[in-house]
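The complex is shown incomplete by one protein chain, all other protein chains being positioned as in the whole.
Every chain is named by a letter (A, B and C) in the order it is written, and numbering of its residues begins at 1.
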């Protein structure tokens, strides 16, 4: 079966989830991946949405974090203050699954402004939403993002959500409890923070992608893991599950 | 109809409530009085119980603040943190209706310890419950208490709930928003704080009670209002409503 | 006791130029009809507060009703950007828009503090981000027991909060269910409140997951069926996803938007 690079990204992201992990799901790519995982190899995933649903089990992709299907299929529906205070903040969530408009070498995320200064930006983005505290409080953070040299930058224009700051030890110094971004999945490959420096390093290339494609789409001199992996292409089962999810949401 | 002094007290306390007042109801005498008021002249009273019920409409006296009938007949059932944080603390309640083991000349309430010191008390009482914040946050506080020279004292052994402290201006100095105890109803009469000193002054004698009875049952040299009122005895309607409430709760 | 009346009267009586106004609703139960009535009544200089300003705030901003936005995520959910919001921030069109920007956790806790009669709330938030450098209402606070440093944000106490709910009874008690967002807190934090409802009924029969706001905690209620469109009211309507998509081209273009605005201004109020 042929597939798009977005489909490869969704499948690779879905594969990162497993078992009974509690996943705080951002809308868009993360939600697609988390729902795909739940419909394929990880049916027991616990999906938590910031709109206040614990354990949502939608049978189609929610159109937004407030899609009614998230409430109707949830184990519990709670208020927005409660989801942040009782469920996210104390560290009850295993994986925070985020998107990004801009991501930097140390996994910091920008969804606020690009270019210019804060008060006179070139592009005004939606802002923080739940991301700063998701990035701070979940045990790990996975980021799913389409990679270009404009989105994958040396240093984000604005730190909306803190990743690894300027490198190893910054999170600990700030007293952040979660491990921060441990996995970044793009349409080209997979990145993980270097254990010594926390710099994002390419650890896997998706099937059919060349290393030069990644270099061209990375705004810094990207390091490559000594043993570079290859993401297996989507299986027929994965692709049909993904397409069925998307079809059902139309 | 003959009646007991407790019945007179309940009726006098009930008469103090009116209209659509929001009343935070302590269990025991205050609950009896508030429910009697709702069943007689003030059907629109909003009864709030610290167990988390807004607008309870019980048709019998609840056996405790957690009686199921309070939840079953409420407009809304909420958690205990919510009742204190969202409903009591911001000043949404008109009248805090409290009992007391010991009450002093300035309306301070003790329900903690009597005699000895705090760590070696002569009598250990139940403690604060919701009262300190009820006394602080409601627009006014009404206290219902059986009066003896041991319960009506110059100075409480322990300030569980702050009334008027040592006199006029203490509440303002502490930044308390509510007016504090504006009415004290006993089995002998009614007391109100003097507008200049905040000392509790006898303003009404219940029918059949002599001034000397009050003096004998007050642990300080009690002042009497220049125009001492007389509480009319319970009407037949009030008495039968009160007895029906009590009967139904057996 | 909440008064039950028309939307136009309620907006007219409750909302004045310069007010701090929150129209809350977390994707579900967004009080869009009330927003359009604010546009029709030509309010100006509002400080608009909302966790998730979306289309109705884009419309209010494009119509020139707002001088400031307090928020944590502004977008057209599932579609993209708010172009009227962008135009106001980037080009001061039609009027300059000041912004006060928080995270969801911060905004939610600001409403909680407001509903609780407290001047501030404490959270683990904003650490390491650039938000405290651009937003004055984020400050450190130290735990008096452990010495640990946390973050404080000030209470939000809007002059008026507007929400949409499924039902009210004739006494003005309000019932809502499904995704509850931060609506209860936003109403309780406000000095005055308006609830538009799908219907006014004789009795609020119990519904699983429903909460009730007692009549005495609400200022005014107006019956506005479909008042949350293009969002939805669980049990009453579905989200109109096509409208969200259709908003994108309208909002991208000032002239298209002006046409839309003219139509809304000519609508007969609910």
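In the analysis below, a residue touches a chain if its C-beta (ideal position, glycine included) is under 8 Å from a C-beta of that chain, and two chains touch if they have at least 3 such contacts.
Note that the structure is a prediction, hence the values are computed from the model and not measured.
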Out of B:4, B:18 or B:64, point to the residue that touches the absent chain in the complete complex. B:64
Among the options C:141, C:201, C:245 or C:264, which residue touches the chain absent from this view? C:141
Would you indicate which residue among A:28, A:55 or A:232 is in contact with the undisplayed chain? A:55
Considering the whole complex rather than only what is displayed, give the residues of subunit C touching the chain that is not shown. 117-124, 137, 139-141, 143-146, 148, 150, 152, 154, 206-210
Omitted-chain footprint on subunit A covers residues 20, 22, 46, 54-55, 75-76, 85-86, 89-92, 137
Give me the subunit B residues in contact with the hidden chain, please. 27, 50-53, 63-68, 70-72, 77-81, 84-85, 88-89, 112, 118-133, 136-137, 158-162, 165, 170-171, 174-176
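Going forward, only the chains that are shown with their structure count from here on.
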Starting at subunit A, how many touch steps does it take at minimum to reach subunit B? 2
Contact counts by the stated rule: is the higher one at B-C or A-C? A-C
For which chain is the distance between its Cα centroid and the global protein Cα centroid smallest? C
Chain whose average C-alpha position is farthest from subunit A's own: B
Counting in whole Å, what is the centre-to-centre distance of subunit A and subunit B, each centre being its mean C-alpha position? 57
Averaged over CA atoms, how far is the centre of subunit B from the centre of subunit C? Could you give it in whole Å? 40
Inter-centroid spacing, subunit C versus subunit A (mean Cα positions, whole Å): 28
For subunit C, which residues are shared contacts with two or more other chains? 112, 184-185
Quick one: which residues in subunit A touch 2 or more of the other chains? none
